[in-house]
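Note that one protein chain of the assembly has been removed; the remaining protein chains are unaltered in position.
Chain IDs A and B follow the sequence of writing; residue 1 opens each chain.
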Amino acid sequence: MQPVPTPVPQDTEDPAGVPDADAGGQALRLRTEELSVFYADVQALKSVTVEIPAREITALIGPSGCGKSTFLRCFNRMNDVIPDARVQGKVLLGDRDVNGRGVDVVELRKRVGMVFQQPNPFPMSIFDNVAYGPKIHGVRGRQQLQEIVETSLKSAALWDEVKDELKKSAFDLSGGQQQRLCIARTLAVKPEVILMDEPCSALDPQSTSRIEDLMTDLKRHYTVIIVTHNMQQAARVSKMTGFFLMGDLVEFDTTEKVFTNPADERTEQYVSGRFG
Amino acid sequence: MPVRLRRTMEWAIEQLLRLCAVLSVATTIGIIYVLISQSVPFFAEAPIKEFLTGTKWTPLSASKSFGVLPLVMGTLWITFIAMVVALPAGLLIAIYLSEFASRRVRSTIKPALEILAGIPTVVYGYFALLTVTPLLQKVIPELNIFNALSAGLVMGVMILPMVASLSEDALYAAPQRLREASYALGATKLQMIFRTLIPAALSGIAASFILAAARAIGETMIVAIAAGMQPIIAWDPREAMQTMTAFIVRVSMGDVARGTLDYHSIFAVGLVLFLMTLGLNSLSLWLRERYERAYR
Partner (left out) sequence: MSAQPIKPTVDPSGDQDHQPSASPRRGRGREIAFEVIALGAVTAAMMVLVGLLVSVVLDGHNRLNAEFLTSFPSSMPHKAGLKPAFFGSLYLMLLTALFCFPVGVATAIYLEEYAKKGGLARLIELNIANLAGVPSIVYGLLGLAIFVRALNLERSLLSGALTLALLVLPIVIIASREALRAVPPYVRDASLALGASRWQTVWKQVLPIARPGIMTGTILALSRAIGETAPIITVGAVGYIRHLPKDIKDSFTAMPIQIYDWVSQRPEATGPDNVTFQQDAAAGIVILLAMLLAMNGVAIWLRNRAQKRLK
């Protein structure tokens, strides 16, 4: 953490320094330019340049330790949390670099939500879990909070299952329900981009397919980037697929192309299950 | 909330937290500063050489002598007696808890030891003076009412839980593979314990001994109540002795006026006490870190 607050631009309409989506409803461009990440001396990501399509699902695949999660965490700067992590290059949300001076990380994370590998609800009630985000961002009215909670739970396809027991502890839900709760919690802060870090790896097949259906719904309003070790999942849900290997983005193309006719031999070997 | 305001608040909160954290460092600096600055006037009258080598301690009487050795000797004597009780018993209990006791037995003994450790020292003082000394006098009739023996024995009981619990931590932390390797070579359980486990956990056990000794040196109320107030170099534990801590208590009980030699003498003695315990504590910390690193 910076001990001294970095100066904030004077522009009052854009206090956070993160540009808004264009007013015409046109979605935000998301790209990286020569993005590298180092953990102490180890380079986890090697100069990745890529453009992520808006309001589509982009899948990132590759063997463990290939840098795909590291890459994902660049978009909401969750790498800041890791001591000794160092980021080089640009991550552009619209035309602003998220690592640039004057970009407020809190505002950034409001707009770029994240769902983690393990369902990680807070030890609170279902309602409080979803209301937490809006509350910390200044929503106070009871009525308003209730509306947000309801809409978010509906969007996460959890409302019908929990609407009568919103006061129950989130830990009483099943794993799949917990993960949908975490998605609802992310939706409640009204992000534009949703990052998902292996969101189904801790779930059973049935819960997995519910979440996959949910993702397909979400892409109508949100740009979704999902890291997955499950190639079938990537093939089922995503429009674009990126294949990472040892910190390199080996290939980035339409999912169909990557899985049926990859340009790189290593991609071909990986998707056909010969390693990883 | 506007971004700028929020950031300022976050910054202010972090500074406030840091300030609190730094307070603990200020406490140490405060202790060192106070002990040194307040004992300077004492050393203006008492030559340091006499202080460190003199064998008579009468700074408060008309004919003044400033040899701190009687107090140091009294302290070391009583600490020695306490260690004679606490070391073997503490280590035995540690081995028993770590290697023999069932989970159920352990969960009875450990809280009992914690109770023993949590009893206020003034209560131990009472126990030493009014229960242990009369009992001992039945065996040793010439035992003084105030004596080093009884204070030392009770102090040994007081520091025993510390030795037991810290030594047990060290034994318990020894990796299971050490035990297995020893058994695999055909060792009996006792051979395993004494030839493999204890040597492996030695620095942790030593750390617990040293910490316990530091605790005994700094302990005040047992000795103030049961060991007496005679600052003479005595070789007989049946006699009364005065420790450094007991001297400080005795002077503090009267309302010492600022600027008097009495007032400054307790800081000089406090300085010696602090340096001794600081040395031992640092040594113990160093040993402890060593074994923690070794097991990681």
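Convention: a residue touches a chain if its C-beta (ideal position, glycine included) is under 8 Å from a C-beta of that chain, and two chains touch if they have at least 3 such contacts.
Quick caveat: nothing in here was measured; it's all calculated off a predicted structure.
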Touch with the omitted chain, as defined above, among A:178, A:208 or A:255: A:178
Options A:70, A:186 or A:208, residue touching the unrepresented chain: A:186
Contact with the hidden chain (one of B:52, B:130 or B:202): B:130
Selected from A:55, A:137 or A:257 as touching the chain missing from the view: A:137
Touching residues (missing chain, whole complex) on chain B: 6, 9-10, 13-14, 16-18, 20-25, 27-28, 30-31, 34-35, 38, 88-89, 92-93, 95-96, 98-100, 102-103, 106-107, 109-110, 112-113, 115-116, 118-127, 129-131, 157, 160-161, 172, 176, 179, 183, 186-191, 211, 214-215, 217-221, 224-225, 245, 248-249, 252-253, 255, 258, 266-267, 270, 273-274, 277-278, 280-282, 284-285
Interface with the unshown chain - residue positions in chain A: 1, 76, 78, 81, 83, 106-110, 113-114, 116, 118-123, 132-133, 136-137, 171, 174-175, 178, 182, 185-186, 189, 202-203
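Operating definition for what follows: only the chains that are shown with their structure count from here on.
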Contact set on chain B toward chain A in their complex: 1-4, 6-8, 10-11, 14
Residues of chain A defined as touching chain B within the complex: 1, 3-6, 8, 15-16, 104, 106-107, 138
